[in-house]
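Removed: one protein chain of the complex. Kept in place: all other protein chains.
First chain written, first letter: the chains are A, B and C, and each begins at residue 1.
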Amino acid sequence: MSPQFVIVAIAILATMGLAVSRAVVGPTVFDRILAANTFGTKTVLLIAVVGYLTGRPDFLDLALVYALINFIGVIAALKFIKFGHFADHRSESNR
Amino acid sequence: MTLALDLVSWACLMLGAAFVVIGGIGLVRMPDFFTRTHPAGLTDTLGAGLILVGLMIESGWSLNLAKLAMILIFLLFTSPTASHALAHAALVSGLKPWTKPGADSEQNRSKP
Amino acid sequence: MKEHLILRVISKELIPFVMLFALYVQMHGDYGPGGGFQAGVVFAAAFVLYGLVFGLKTLRKVAPVAVVGALVALGLLIYAGTGVAGLLLGGTYLEYGPLAHDPVHGHHYGIMVIELGVGITVAAVMITIFQSFAGRGEPEQD
Partner (left out) sequence: MAHRISLFVSLATVWLLLSGHYTGLLLTLGAASCVVVIAISHRMDVIDHESHPIHLGWRLPGYWLWLLAEIVKANIDVARRVVDPSLPIDPRLFEVPAHQKTDLGRVIYANSITLTPGTLSTDVSRDKIQVHALSGAGEDDLRTGTMDAKVCALEGNS
């Protein structure tokens, strides 16, 4: 087991914990989405690092998928809190 | 792997880990949403970048290097987009940015 | 969100690569983590992003409900058809061996075709779910 990966994994986990605490405290919904986004990108890193830690770099595919889903999730959450639904809006004037 | 590369990889991973943790601390310490996006950007740019570069050096010339590069490029494309969309939505919804108490920076500031 | 400049440009850049990645996951089911189900979900994610950014109406133009519905059935037909093909060629239902002269190749192709069927169905179902759920609360006009 390589110690540098363990240290990095612990650092990432600590940051994820901090992000979760921010998501719980809030106070606004945007803080929570921001924290969720940070949590998501840290998960991507964690998957990559754990892949190397366990000697299975196949995990990188999963990290790519997670990065993708994270981005789409944030956009979807934003659209939802903005309009309350995903349908086309009459006045989509959000340049 | 040669010793030099090993050392560079170690340095990248440790520095990246440090940036990620500092970003996490900033996320908790900062006073309002807009200031919090900056440390969050810290973890997504140099934090993620250094960790992924460290892993790239570790994997040597292989397809894993290409995949790590793809993850990095993907993050560098999406993370500012998500931050911008979030900040824009917050501003449109009427969230007021926190300013330093006592300093009315926008009026007092002389334009250089 | 079509007017949102940055989101629009970045999505246009990303969507083709998301779809390609989905197809990669689809084709490499035997070699790494992946397979039909995951590929279908990722493929549908590209359409969900498109629908979120460019609007539901545009998404319906690109992926009409009727076509997507037909694809759900097509995927299922491919799956069942492979099974029946095995039956007709002298094996049991969903036995891949008889599909080629060499049973090993038969297994290989059989699994690939089955996964393709799964992938098509999952992607189509996901897009259908998004279209119908996103349509809720739609202003009753057009």
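General observations
By definition in this document, contacts are C-beta pairs under 8 Å (C-beta built on N, C-alpha and C of every residue); 3 or more make two chains touch, one makes a residue touch a chain.
Being a predicted model, the structure only gives us computed values, none of them experimental.
Although one chain is hidden here, its contacts on chain B can still be listed: residues 19, 22-23, 25-26, 29-30, 32, 34-35, 37-39, 41-42, 45-46, 63, 66-67, 70, 76, 79-81, 83-84, 87-88, 91, 97-100, 103, 105-106, 109, 111-112.
Residues of chain C that touch the chain left out of the display are 5-6, 9-13, 15-17, 19-21, 23-24, 27-28, 31, 50, 54, 62.
In this section, only the chains that are shown with their structure count from here on.
The touch graph of the protein chains shown is complete. Ranked by how close its C-alpha mean sits to the mean of all protein C-alpha atoms, the top chain is A.
When each chain is reduced to the average of its Cα atoms, C sits farthest from chain B. Our note on geometry: chain A versus chain C, Cα centroid distance of 25 Å, whole angstroms.
Here the CA centre of chain B is 34 Å from the CA centre of chain C. Work out the mean CA point of chain A and of chain B, and you get 13 Å between them.
Multi-chain contact residues of chain B (touching two or more other chains) are listed as 74, 78, 81, 85, 88. Contacts with at least two other chains are made by residues 61, 64, 68, 71, 75, 94 of chain A. Residue ranges on chain B touching chain A, taken from their complex, read 9-10, 13-14, 16-18, 20-21, 23-25, 27-28, 33, 36-37, 40, 43-44, 47-48, 51-52, 54-55, 58-59, 64, 67-68, 70-71, 74-75, 78-79, 81-83, 85-86, 88-90, 92-93, 95.
Within the complex formed with chain C, the chain A residues making contact are 58-59, 61-62, 64-65, 68-69, 71-72, 75-76, 79, 84-90, 92-95.
Residues of chain B touching chain C in their complex: 74, 77-78, 81, 84-85, 88.
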